[in-house]
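Inspection log for the structure reproduced underneath, given as structure tokens.
Only one protein chain is missing; all other protein chains are in place.
Every chain is named by a letter (A, B, C and D) in the order it is written, and numbering of its residues begins at 1.
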Amino acid sequence: MLEQHLAVLPIILPLIAAPLALILGRSIFSWGFATLVSGLAFLLSWQLLAAALSDGVLSYAVGGWAPPWGIELRVDAANAFVLLAVTAISTLVLVYSKHSIEKEVKAANHSLFYTAHLLCLAGLSGILITGDAFNLFVFLEISSLATYTLVSLASDRRCLTAAFRYLVMGTIGATFILIGVGLLYMKTGTLNMLDLAERIDLYDSSRTINTGLAFIMVGVSIKLALFPLHMWLPPAYTHAPSAVTAFLASTATKVAVYVMIRFIFTVFGIDHVFVDMGMGLILMALAVVAIFKCSYMATVQSNVKTVLAYSSVAQIGYLVLGLSLVSVSGLMASMIHIFNHALMKGALFMAVGAVFYRVGSVDIKDFAGLGRKMPLTMAAFTIAGLSIIGVPLTVGFVSKWYLVIAALEQDQWLVAALVLVGSLFAVIYIGRIIEAAYFQKLPESRSSENIKEVSWLMLVPMWVLVIANIYFGIDTSLTTEAANSASEWLFQTNSMLENKVMEGEVLEGHAIEEKAQEVSS
Amino acid sequence: MDFLDIVSSILLLAGVFFGFSGAVGLFRFPDFFTRIHAASVTDSIAAILIIGALLLQTSFDLNTAKLVFILLFLMVTSPTASHALAKSARHGGLLTLAETRPQDKQGSAK
Amino acid sequence: MSFILDYYNYWVVVFLMMAGFYIVISANNLVKKIVGLNIFQTSVFMLYISMGKVSGGTAPIVVEGVTQYSNPLPHVLILTAIVVGVATTAVGLALIVRIKRAYGTVEENEFDNKDDVI
Amino acid sequence: MTDILAAACIAILVVMAIALVRAFKAPTVYDRVLGVNMFGTKTVLFIAASGFLMGRPDFLDIAIVYALINFIGMVAVLRFFEYTSPIE
Partner (left out) sequence: MAEFIDLVLLAMLALTALRIIFLKDLFAVVMLFGIYSFLSALIFLNLDAVDVAFTEASVGAGISTVLMLVTLAITGRKEKQSTHSSLLPLFVVLVTGAALIYGTLDMPPFGHPDNPVHQHVAPRYIEESPKEVGLPNMVTSVLASYRGFDTLGETVVVFSAVIGVLSLLGVRRKKKKDLESGLESHRVLHVVAKIIIPLVILFALYVQFHGDFGPGGGFQAGVIAAAAFILYALILGLPKAFAVVGPRFLQWMAAAGVLLYASVGLYSMYMGGHFLDYNQLATDPVAGQHYGIIIIELGVGVTVFAVMLNIFYAFGSQAERSNVQ
């Protein structure tokens, strides 16, 4: 029973849990319930990854209607891997959020907070798993609406304008995706991604398809905050409640990157996107500019959350850079970095949230002397910060290593050098904060305040991520294996897809076969 | 074209005529209260005539019931809306033409 | 001429979309931004519905003696999208109400001045 | 009969267009509302007539919705006038 429905469960579990969390009403109950559900979703996605690694691909026809008529869920190594990271972070953040939320969100809204969190989780899982282009839009909107709500729950009034800006940008992005999907549908008559991939190539030179591709790319770029379209991200991350920032920074943009990967590799095909349209160069240029511009911006901010938000935009540059290299190793570097960056940023924002919990604001000057007052929090911050910089024995090093290797493989010396130079900026912006924490004295005005370490409920999830930062930095087998099979899988489907074009109508038969199988089972 | 069709056409054209005259009244009358008068009265008569014409086209089924429902609904809501709007305009301080003309000031006492 | 007849619908729809998009990105008042967003989305819906139309077809509800129906799939997609649109509008307007309470204005440049922009 | 229905539909469209012009440019805010209201009721008639023209009169449900929404819109506008001073 469980194996049969493994693909759909990570979506519907939080989806059904969300209204229940609202009905529970009391803060403590909905917290416990949400954490439990998220933990279950994590276990399920672990199973799902194992199944995907052994069986290749799991297809699930919702409603029993065979694709392309019904909605198909498709799990492969790639999205199972990202899903694992998302559910893991979600569970840890939920554990962490109990105290953090008590401080930052007013009591009447607590159960609404957990409901919105579960909705966001359901939306993100849906985006990852679905194999239907329009269904993706629906889940994108579920997660986005929940995100706007989560961002606006903070007590500072600036979160409202940040959330509004996010809402306008996000809706424009979603509408662009809707336009793009519509154009594709117009030319192909189908919405199923696999089926789309088949039929798009029949109209290779079509201007309509190319416009659709462009609109989907721009829409997704808004959602993932690619460089010139990132303006919504820093205010949203800065003013959202800390737990929300920790969750969003390590999941939402990653999921958007996955959507981009999925559209490029399994729908349009790399030949079309990179060779015919020349998107590779555009993406690479934007990524490099993002790394430099936003790393620089991060060094001049005074609010630590803003620093980390700009750093996130820069890290998105690394992600996009990897996939713009168009090679198995480049894609693998991106996949690894999706996972690793989730670990780093999750830990960093949790540490910052802990500081906010005790100190009440997170300017760099407020970090002065915290190394003594909150040793565990600041140690976590330091290790995760080193990981961002890319110091060996941390996951950050692994990501950079694979990225540089992938660049060198293609003789892109300049790109490899730029990646390394980008790290120097990270040294500066992380260094400023660590310097304040350890080498500056606690200001006199604060010495009377009772600043002490936060409770274990906040420390444990933070340290789980920190230890994961080190563990996966040393034992890279799990991440590299999963990322490798994910990216090989993506390239394989891509080449399969290109072969099918030669053979013409093969998929029609394939689809019919699948349908027959389902009827008999 | 049988008898019902002819009656129906006549009603339809009459309804359209009243609709037009209301629309013209919307522009040609001098103040708001006369304009709303023109609009609301013709609105009602046009609705009666046009829906009456369509009623003759049906063969006493669900559509007839729906048309009757629409007609009743419009009969109730359209004058109500006009009345409430005029009242609201009056409370909001809008004056009739007679009141705005200085020489008629003494005549404007309510 | 047939070229125009084939495409005029799409062109007007594109114009409408861009009018809405322009309002979103140029308006300074937040309520107007939301209105623009709605116009933008509604026009995209028209794009979808236009492609579902079959000349000479009729609405996809089975009637005796009709064989040519318009495509029901875009209708289904747009029903969903309309709901998504109104959900976004509601949340956006709620944010505007809160912004008015917090800042006393709903003009973008005015509340920007009231906070130090990050 | 079809010709007359078609003519009536076009005529109602013209009336709608005139009402639209009033909604675009009105001397007072009440005139604007009046134009919108007239537009709404004429739309109801248009849908009813065009349903018969297209041979699918079972879509009168939509005309009912229009009539209902038009009325609610009017009431909402009246309520709105209680909050703000409507004179421009």
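By definition in this document, contacts are C-beta pairs under 8 Å (C-beta built on N, C-alpha and C of every residue); 3 or more make two chains touch, one makes a residue touch a chain.
From a predicted model like this one, the values you see are computed outputs, not experimental measurements.
One chain is not displayed; in the complete assembly it touches the shown chains A, B, C, D.
In the complete complex, the residue from A:8, A:436 or A:468 that touches the missing chain is A:8. From the set A:62, A:128 or A:362, the residue in touch with the chain omitted from the display is A:62, counting the whole complex.
Hidden from this view is one chain, which touches chain D at 6, 9, 13, 16-17, 20, 23-24, 29, 32-33, 36, 39-40, 43, 46-47, 50, 53-54, 58-59, 61-62, 64-66, 68-69, 71-73, 75-80, 82-84, 88.
In the full complex, chain B makes contact with the omitted chain through residues 69, 73, 76-77, 80, 83-84, 87-88, 91.
Summarising the interface, chain A meets the missing chain with residues 1, 5, 8, 12, 15-16, 18-20, 22-23, 60-65, 68-71, 108-109, 112-113, 115-116, 119, 122, 126, 134-135, 138-139, 141-142, 145-146, 148-149, 152-153, 179, 183, 185-191, 199, 203, 206-212, 214-215.
Convention: only the chains that are shown with their structure count from here on.
Across the assembly, the mean Cα position most removed from that of chain C is the one of B. With centres computed from Cα atoms alone, the innermost chain of the structure is C. Residue positions of chain B with contacts to 2 or more other chains are absent. Shown for chain D are the residues that touch two or more other chains, namely 58.
For chain C in complex with chain D, the touching residues are 58-59, 61, 63. Chain contact summary for the complex, chain B toward chain D: residues 1, 5, 8-9, 12-13, 15-16, 19-20, 22-24, 26-27, 32, 35-36, 39, 43, 46-47, 50-51, 54, 57-58, 62-63, 66-67, 69-70, 73-74, 77-78, 80-82, 84-85, 88-89, 92-94. Chain contact summary for the complex, chain D toward chain B: residues 1, 4-5, 7-8, 11-12, 14-15, 18-19, 22, 27-28, 30-31, 33-35, 37-38, 41-42, 44-45, 48-49, 52, 57-58, 60-61, 63-64, 67-68, 70-71, 74-75, 77-78, 81, 85-87.
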